[in-house]
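A protein chain is absent from this complex, but the other protein chains hold their places.
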Amino acid sequence: MIFRIFEKEELKKLFEVFVAHNRVVGAVEAGRDRDDQPVYAFSDVSDYNEIKLDYSITKLPAKRFFLPFKEELATFRIENDNWTKDISYNIDRPLILFGLHPCDINALNKLDKVLLHSVYPMPYYAAKRKNMFIVGMNCVPQPSCFCRSMGTDTALHGFDMFITDLGGRYFVEILTNTAFNFLRHIRTMEPMEEDHILYMKVVEKRKKEFTAQVDTTDLTKILDMEFQSDVWKYWGDRCLACGTCASVCPTCYCYGVEETVDINLKGAKKTKILHSCNLIDFAEVAGGHNFRPERHSRLKYRYYHKHRGFVEAFEESLCVGCGRCGESCLAGITVPEVIESIRADGKE
Amino acid sequence: MDEREPGARTYLGVPLYRPKVAFFEFTSCEGCQLQVLNKEDTLLDFLSLVEVVNFREAMTEQSDDYEIAFVEGSITRDDDVKRLKKIRKNAKVLVALGSCACFGGVNQLKNRFKDLNFVKTEVYGRHPIDSGPVRTLEEIVKVDLKIYGCPVKKEEVEKIVLHIAIGKSIVFPKYPVCMECKRNENICLFELGEPCLGPVTRAGCDSWCPDNRAGCWGCRGPADDPNLDQMKKIMLEKGFSEETLLDRLECFGGFSSLMKKGNVNEKDL
Partner (left out) sequence: MDPELKFVDIAAQPYRQQQRRDDLKSFEYSYRAEITSIYPLTEMETLYRIQIVDPEERNRFVFTPGQFLMLELPGIDEAPFSISSSASVRGEVELCIRRVGNLTNFLPRVKRGTHVGIRGPFGTGFPMKEMHGQNVILVAGGLGLVPLRSPIAYVMENRSHFNKVNIVYGTKTPSQLLFTHQHEMWRKDDIDLNIIVQKADRSWKGPSGLITEPLKEILTGKDRDYYHNTYAIVCGPPVMFKFVCNMLNEFHIPMQKMFVSLERRMHCGMGKCCRCNVGSTYTCLKGPVFDYWTVMNLKEAI
């Protein structure tokens, strides 16, 4: 890997190079909560001052830029009782994601496995992924972050360049030629031995700041063994079945398809809408039978998919430990607590 | 609903059903009907799907020859009952339009008072008005279809009418408003220090109120299998009183049947 060092004011120049000819998305302040704390969101940015480089975590992931909540899979032109199908992958220009944290980069890497590198790759996702330039940035661990337990606290790949704040200057890892070329527009230097030492210190310090933890040892087996456990009912009683956890999850990709006819009858649409396995109709089939009518069975399925099924298929969990679901859940259901309770139940 | 006019419009070769429809109102603000007339860019297409024979807000002609009756408002008077029964007799399909028709709406709040005369004096002063407790349409006649909302969402009404025309089944979201609210990228109202019934209220409004930074009041009634016990815990945890919760749950009447079941204790008023 190629490393560089650059002065802090150079970052603004780099941003301006980006934004001059490209669409840039970064974390901005979307509002303030009841305690006057900033609430962050990913949004299109044109002004460097709008970008919050030190954002804690965004409420919603950057998912809508690669897996929009609603997306047209196809449109139909209806003429003389016949139809023509038009397919668009709904993207016409590249996108720079500026300041993505390691958890969110790892989320993309995980999604790539199922949506890009398995059978029947999804072109709607692929088109956006292939037109994405990612500038990673290190974060300050929050109390709800358990990414270290999920092995996603650092990103090894899945970005073009990754920036770490060394205090006085920025340290940058360069993964792609495109990133290298972009960096030629600003002043960078070869890192010296002392920069490496400083980098290691910063990394070490950050590592120690993580507080939340999840023990994932043998989790796939434990989930199987505790499939009938009453602990699920406890969480099911609390669950609102509102789908918020899936909406704020950077890796949830489940969806439903809806077909609609335009009111003028001249066209029709096939729309993909992200769903959530916690919603009551997730496993309903034609004729009305529901394979998971109870809240706890749906909540259990969610954990089962993320922490067992995905592991079985891809040797890793579908959770990056960003903690968004727990933070957004009004019922206060958090991944570390659920997993801990399942584990504890097994020990009894 | 199987009669087809010869030469009717078709969709994929299937003739469309173009019903004669009528709009009526009882105790209400008539805002739902106004919604139907709203949104000019699709109004003509919408009207081409049906033949409106009775719509006081939009036209002067009146006819009793209709197949679908859209009825807005709740029932509060004896002559209302007679009129509604007549509409039921004329119509093949009776649609309850909006929260008042479906649940009693804001009007049913007066049912909370044991002494209705007190309410009447407060509202109408010394002018005597013949008005009794609020009832939903369903308490008087059979209702074939309910369109929720205060007011109804025009897009949803359009979709329903289109589905009737084409012969597609009509389905409503079974999940709560939160799903749409997150889709619209709102900051959670609780986070902003506002109470909200989004987690238990049926979606379909496209999180209309939360989009405008106003917490949900449950006008569309409960989602399928709503978790009211947890909703109550959340409200208390976030520093809102049980009264605040009840005010919202009771506001449109959509949750009344669930509250009587003992999910949330109704306060004696």
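Just so it is clear, A and B label the chains in written order, and each chain counts residues from 1 on its own.
Here is the rule we use: a contact is a pair of C-beta atoms (placed from the backbone, for glycine too) under 8 Å apart; a residue touches a chain by one contact, two chains touch by 3 or more.
On a predicted model such as this, the values are computed, not experimentally measured, just so you know.
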item	value
Full-complex contact with the absent chain, from A:M122, A:V214, A:I280 or A:L299	A:M122
Contact residue for the chain not shown (choose from A:A74, A:L166 or A:V202)	A:A74
From A:Y48, A:F146, A:W235 or A:F310, residue that would touch the chain that is not displayed	A:F310
Positions on chain B contacted by the hidden chain, ascending	11-14, 166-169, 171
Residues in chain A touching the chain absent from view	17-18, 20-22, 73-74, 76, 78, 81-83, 85, 87-89, 92-94, 96, 114-115, 118-124, 126-127, 130-131, 133, 178, 181-182, 184-185, 224, 227, 253-257, 259-262, 268-270, 275, 277, 282-288, 291-292, 297, 301, 304-305, 308-310, 312-313
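Convention: only the chains that are shown with their structure count from here on.
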item	value
Chain A and chain B: spacing of chain centres that average the CA atoms, whole Å	37
Residue ranges of chain B touching chain A (in the complex, touch as defined)	9-13, 16, 42, 45-46, 49, 158-159, 162, 166, 168, 174-176, 178-179, 182-183, 185, 187-188, 190-193, 198-200, 223-225, 227, 229-231, 233-234
Touching residues on chain A, where the partner in the complex is chain B	30-31, 33-34, 39, 41, 59-60, 64, 69-70, 78, 81-83, 237-244, 247-248, 260-261, 263-265, 274, 276, 279-281, 295, 328, 330-331
